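First up is the structure itself, then whatever we jot down about it.
Removed from the display is one protein chain of the complex; every other protein chain stays in position.
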Amino acid sequence: MSSKTFHGGVHPKEYKELTENLAFEKFPFPEMVILPLSQHLGKEASPQVKKGDDVKPGQLVAKAEGFISAPVHTSVAGKVMSLGKEQTSSGFPKDSIVIKTTGTVESEKFLFPPLNPETATPDEIRERVALAGIVGQGGAAFPTSVKLTPPKDKVIDVVILNGCECEPYLTRDYRFMIERPDDLISGLKLIMKALNVNRGVIGIEDNKPEAIELLSSKVKFEHGLEVTALKTKYPQGAEKMLIKTVTGREVPPGKLPMDVGAVIQNIGTAIAIHDAIVKGEVLISAALTVSGKGIKNPKNLIVPVGTTIQNVIDYCGGVTDDAVKIIVGGPMMGVAQFDLHVPVMKATSGILVLTKDEVAENPETPCLRCGQCIGACPLNLMPTKLARYSQLNRFEDAEGAGITVCMECGTCAYTCPANIPLVQWIRLGKQKVLQIKRDRDVK
Amino acid sequence: METTTTIEPKQKVYFDLTTSPHLHSKWTTSKVMWFVVAALVPSIAAALTFFGWTQIFIIITAVVFAVGTEVSIQVIRKKQITWFDGSAALTGLLLALTLPPNFSLSATAIGSVVAIGLGKQIFGGLGYNIFNPALVGRAFLQAAFPVQITTWLKPNFAVDSVTSATPLAAFKFDKIFTDTVPMAIGNVGGSLGETSAIAVLIGGILLIAVGIVNWRIPLSMILGMFLFGGMFWLINPQNPTPIFHIFAGSFLFGAMFMATDWVTSPITNKGMWVFGLGISLVLVVIRIYGGLPEGVMYSILFMNGFVPLINRYTRPTIFGAVKEEKKK
Amino acid sequence: MKKRVTLLKEFTKGLWEINPTFKQILGMCPTLAVTVSAINGIAMALATTFVLFFSSLLISLIRKWIPNQVRIASYIVIIATFVTIVDLVMKAQFVELSKALGPFIPLIVVNCIILGRAEAFASKNNPLRSMLDALGNGAGFLISLFVLGSIREIIGSRTILGYQVMPNGFEPWLIMILPAGAFLTLGLLMGLANLYTERKKNLEREALIAQYKRVGREEITDEVLKEAGV
Amino acid sequence: MKVTHIIATLTLIGIIAGGSLSLVNNWAAPKIALNQKAETERAIFLVHLDGKRYEEIKNTGFEVYKVFNQADSSVGYSLVYAGNGFQGKIKIMIGLTEDLNKITSIEILEQSETPGLGTKILEAPYKNQYKELTPTPSIKLVKGVEPSNPNEVKAITGATISSRSVVAIVNEGVKRLKELQIKGALK
Partner (left out) sequence: MELFLIFISAALVNNFVLSYFLGICPFIGVSNKLSSAISMGMATTFVMALTAIVSWLLYNLILIPYHLDFLQIPSFILVIAALVQFVEMVIKKVSQPLYRALGIFLPLITTNCAILGLALLASMRSYNFMESVIFGVGAGAGFTLALIIMAGIREELDLADVPKPFQGAPITLIVAGILALAFMGFAGMI
């Protein structure tokens, strides 16, 4: 089987064996949850409760503000203790609602009336997805309803389900594919229906043969659905790469997938859509992988949104003595944490506790102009130049070299033998360039 | 909306906070440099076998002075001392291997000082130099002591201090061709490191296999040789065959170890093709029309000068961008 | 307010402060080309000084009289005339030197030092000052060429002004008398000169700060230091 | 007013410059011509030590001189021939006996070889090899061994190309002269 791929990229050690054979476990109810009002890209939701209110699971606590936004629901029954800034895993404090858990009775959970997936209209699907507060599970947490509502002039002809899970360690999407194949196909069909598309592709990296086999057998008799095996290579799961591999189309800089007629959704997003339509559930739990050599008992977990990382880590037996780094997200794009009192959010895909030998920290030397980063950058940028321009405050040059195109995938920094924190410099330069651009536009 | 935080964090844990990516490939600068040194072991062994163990003194002198110069300059400039990253030692070693056997030790030392001083540190040190430092050192020596550096020892275990023409000189001045087999084994006159093509290839293939050397440079140089060398050979069969060109002199050594120096070769894949083909073209012209029998060093240095331009004009097209017209 | 410059200063500034080679980076071509030996350097510098001196003098004399539009053209004709005189004299009397210096004698015409001094100085100052300025710059040029020529000659051919100064055991470095050696030596010398200037400036600066501290002056800002000229 | 001033200035400067130059030239030109002549003369007599007088032979395509001794009898020919060396042109004065079968001596007039290396062709050990050399059938360059035949010249170590160039130039010059002799143009 020859698997398809794109140009560039790297293949880090996978470490998936730590959790890939562990079925999802349900995390018990936490003592309290922290619900940031902005767990998505776009406008912050506006609170609908006040201090002292009693809430039940699934109840709306903050409603969407504007088109690009998503509502927030509580994941537990309890009492609103406070509304205010709380630290989050992104590193920045955000306005949040803190709820102290009082009951654990699940039957009280708020549910929308289930819809029949066969008869639901595109508008009904879109409305339900919006009300259920579904955001992309692939990392960016973009409100899904928006993606399902493309502008009239865009012709979408393919929906791609992103089953790459190209980040090492993470096995959440894999577990979904193994445990809930039918639900995810149902979710995919709902997306296709909402977009009026009749081609659906599930892209899976070839390091997950069981998932490929299982899903292939399921879609064999489904019209318009296919499973594509992709070469195992980071960042195969990045939108632009996946579209290129599956359809051969390239998304131009500054453009969106829908500009080339594609919509990409994560596996977890499809499952959430299925749950919202067929079961009437709102998005109040996050499926995630807790892994790394620094955690005593790695697991795949279903966790109520808002649970603190500390709680989750404790539940998994705590950290080992040689743990040095805790990351929310995958090891290539995730954010290192200094405070464990931060909540799991809707799109949190993993919590990793890494030991010294996993995060090999090496001394930085000047760039050797080896070109590895350039060969590896999937977007054909010149990371070494971007970083150097940024270091020397030459932002115009950086802009000219395409710094704003960078998706911060980290491939370049991974390969760099000189250990230059390329992504950090590029991120800095990107902010400066965007700032300069805004100033220019104002003028 | 109230803005007070009601719940104090239970505990703060300060972990390693470096930014993503949190994983890293296994290579580091010093690992790479020492690995290249290791890949040169077969060539060193061949040199000692064919020219006698005393040649080790040339190697030691070159390495010691290279490292010494590096450290001295770093001390003067109040920069971090980084001799252990292996790059200076590697430069010294490579310089030694491009010198003729029995070359004077004092001149070797001068070469090392020039290689590191003028070839590398004056540009700001590791990573900033434009020209291959070892070759800057050698070119300096060749210009300073042209007679000494073209006096070649006959490779033999017993006979001492007998000069002999190298295959290239034999071709250039007397139109005599040497067979490929002795050139491959190393049984011919020439610089320390280049004598045995087989030893060079072992090291080079190792470097390609682990991904340190980008295969595009050696390959494009060899293809370039077939292309340009072949062209001149077809025009006039008096000229050497491409095979002779490849096995004679320091072509393979240069292709595997010197043209591939990361710092001084192009950073783009397309650029590497241009670079390799360019080296071969210049080399063939020098070997056939020039006054000097060999030109690997000159052709690499010449193309080093073009690297910034090559990088600029072979900038990869950003993913998805329509190929824009060349700027300005 | 322009400071009055003493006549002595008018001469000595050319030696180092505005040394044509190291500070103004002018006249590079002859500097590099003829300094194969000290004697060539000296001859070149003297020829240049001759032209510089007389053209500065003449230009200063007639400066008020030349219309602006044809200023440069007139200067060039004047300079070219003196250069031709030197060239003819050398060819007639100093055959060997004239051969060694080759086309670089006629090329004095375009030596930027001469036109530069004519434009920057002689066209604005009286004849006395212009002569001193010309002599100063000429002497500065002479120093540079002599130093460069000596270094190249000593290392490249073991001799200085034709006398052997290095032992026979010293193998001469041929590169020093090749073009590459000229570039490298001048580059290094220029770098060292900059280094020296920088060091000196830093020392002066520190001395001044120390002095200010002693007299109890409070804020030592960059402006204050700039005013004091360091 | 303005324009006349400009024109007047330029004219005046031009006249003064041209005038003074022509004065200097009147003094220098004869000397320069003399210098050039003296140089040629010196070289001719260097390759024919017993020469006292010479005549230029015209219309040969290159400089050839017939040389006479004290007694005004011909001692042979001198010719100037040039060719490419390692770095640039090499120009050589070649002295030949009357029958063109022996070289009396050679003198390098112009060259731009590498100082200290190629310039060894100017030095006695190399140059003197041409004294009494037989240029028939042609001069041969040998490397690394001592010359064993009357038409062999030993190459300078490290400057083979320059050595070879001199040999080639002399061979070519002698050949051309012989052709002229056969045509009877040397009379």
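Each chain carries a letter (A, B, C and D) given by its place in the written order, and its residues are counted from 1.
The rule we apply is simple: contacts are C-beta pairs under 8 Å (C-beta built on N, C-alpha and C of every residue); 3 or more make two chains touch, one makes a residue touch a chain.
Here the structure is a predicted model, which is why all the values come from computation and not from measurement.
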Under the definition given at the start, what are the shown partners of the omitted chain? A, B, C, D
Of B:65, B:103, B:131 or B:233, which one is in contact with the hidden chain? B:131
One chain isn't shown here. Among B:34, B:57, B:123 or B:226, which residue touches it? B:123
Of C:29, C:161 or C:203, the residue in touch with the unshown chain: C:29
Given the full complex, what residues of chain D touch the hidden partner chain? 17-18, 21-22, 24-25, 28-29, 84, 86-88, 114, 161
Missing-partner contacts on chain A, residue numbers: 366, 388, 392
In the full complex, which bits of chain B touch the chain not displayed? Write them out. 77, 118-119, 122-125, 128, 130-131, 136, 139-140, 143, 282, 285-286, 289-292, 295, 297-299, 301-302, 304-309, 311-312, 328
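Simple rule for what comes next: only the chains that are shown with their structure count from here on.
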Please state whether B-D or A-B has more C-beta contact pairs across its interface. A-B
If you average the CA atoms of chain A and of chain B, how many Å lie between those two points? 45
Could you list which residues of chain D touch at least two other chains? 114, 117
Which positions in chain B are in touch with at least two other chains? 146
Contact footprint of chain D on chain C as seen in their complex: 36, 65-67, 69-70, 73-74, 77-78, 80-81, 84-85, 88-89, 91-93, 95, 156-157, 172, 174, 177-178
Touching chain B in the complex: which residues of chain D? 86, 114, 117, 143-144, 157-158, 160-161, 164
Of all residues in chain C, those that touch chain B in their complex: 171, 173-176, 178, 180-181, 184, 191
